[in-house]
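Okay, here's the structure, questions in a sec.
Here the complex is missing a single protein chain, while all its other protein chains stay put.
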Amino acid sequence: MRIDCPYCGERDAQEFVYRGDASLMRPESEDGMADYVYLRDNLAGPMTEHWYHAQGCRTWIAVTRDTTTHAMLGAIFARDGVR
Amino acid sequence: MKGYCRYFGREATAQPLGFMTHFSILSLARNALSRHSGWQPTWRDAVPKDGYDVIIIGGGGHGLATAYYLAAVHGITNVAVLEKGWIGGGNAGRNTTIIRSNYLLPGNAPFYEWSMKLWEGLEQELNYNAMVSQRGVLNLVHSDAQRDAAARRGNGMRLHGVDAELLDVDGVRKLAPFLDFDQARFPIMGGLHQPRGGTARHDAVVWGFARGASDRGVDIVQNCEVRGFLRDATGTVVGVETSRGLIRAGKVGMAVAGNSSRIAALADLRLPIESHVLQAFVSEGLKPVIPGVITFGAGHFYISQSDKGGLVFGGDIDGYNSYAQRGNLPVVEDVCEGGMAVMPMIGRVRLLRSWGGIMDMSMDGSPIIDRTPIDGLYLNAGWCYGGFKATPASGRCFAHLLATDRAHETAAAYRLDRFRTGHLIDEKGQGAQPNLH
Partner (left out) sequence: MADLLVEQLSGFGLATIMARKGVSGMAIGMALGVEAPAQPAFCRGENNLALIGTGAGSWFAHTDMVSPAWHTALRDRLAELASVSDQSDGYMLIRLSGEDARTVLQRGAAIDFHPEVFAPGAAATTVIAHIGVVIWRRDDDARGRPKYEIATFRSYFDSFRRWLDHTAAAL
């Protein structure tokens, strides 16, 4: 699996740390906090997720990847917004 | 209707109840005389009926064990197991077959120990050789801190009535003299040994439970994918939509391991689960070299030797969400490095095969056996990469839940709402980060 880092270019996924679903939004209040921390859509198919390029540019990126095939569908800097 | 029975590797037509052969010296001798051409399929490949008292989704170890115990313990036999592929084609047929009960926490220890006890009697109960082999599970320790942790775990186990021995270096040397004891970075300082742990033959476990269930009238339906739920006006689940039509049910239990979130989503349910890929490896066959199960404490590597002689080993999950049933090379490298660090003698062994399975990684690393917020729908999931050893107890407890609507006492902690209430069972203390459990 190779991830096309927007800064470094295509790199082995081994250089990255995985953080999971990028669509989760921290709730404003206590309500919804348990859901936010524990519940996941756990999508089968295209999913946008956070990866940290720990062994490269040390930037968080948002990668869209098909979880059923591992095909890479695009990556942007996480700070440029996923939602 | 034609089906495929894996055990005898040939086509079998569906037959009436009670035809299955039971194994004995006598039946062996009789069939040896007829050059083994007289064996019958071990279980019945059924065509789905219009409805059942209970439907189990998923023909893995857990689903089949649940159906077996529903029939054998609770007398509920109007049951179907619906499997989208062939039984045992999921994690049940892909795991590294380690069974153990070396758990620390109160919610887990009694459950896994009960499972171990069920393993110990399983072959008699099923009249089926599941090749349960209590060859011991040895967890190596490589630092003072790890030894302290092992002592704590061992004490916890003994308090729960589980066998555990803390070994010093000499003790480990007696069991496994071939280890690299003086490895510069991770010297071996001892180990925690559970002599009653070991391995079982995964496929045989599936077939044994399948035969036991089938014998008692359970319908095992293969190539039958569940694609939706049938709900009544109150939202209660009253059946399933499948690739082979609509089937009604009094109750529906999910035991679909890595696919739990997908099935739950069909009922608009979100679960505290992520699906991750775990790889496993087997080498060419060798003469006996590895006496039991050995795990490396400084990395993630575990190994045993199958009765055929292959070294069966694995390590960490790949670490990213996946439904692909295959992993990537970095973990292959990592697992092999772990192996080389602890037993360099395997360096010249050739790898025969590697494969992957999809783990239902829960948010605290422990399973869920509970009702769901939806009436009629029951959940058995979150087994992470340790659910094979749980197969008998999981089946017993899920059957109990389905039959009585109450949690079995040994599985009472495996509640779905524990994530909300804070009663987590986090053996590793990692928090809500499934890829670290």
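Should a chain be cited, it is by its letter among A and B, assigned in written order, with residues numbered from 1 in that chain.
Heads up, the rule we're going with is that a contact is a pair of C-beta atoms (placed from the backbone, for glycine too) under 8 Å apart; a residue touches a chain by one contact, two chains touch by 3 or more.
Remember, predicted model here, so these are calculated numbers, not experimental data.
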Contact set of the excluded chain (shown chains only): A
Sites on chain A contacted by the missing partner chain, in the whole complex: 6-9, 11-12, 14-15, 53, 55-59, 77
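By our rule, only the chains that are shown with their structure count from here on.
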Chain centre separation in whole Å, for chain B relative to chain A (CA means): 30
Chain B residues within the chain A interface of the complex: 259, 261-262, 265, 270-275, 319-324, 328, 330, 363, 419-420, 432, 434-435
Chain B partner contacts - residues on chain A that touch it in the complex: 1, 12-14, 18, 20-21, 34-35, 37-44, 47, 49, 65, 67-70
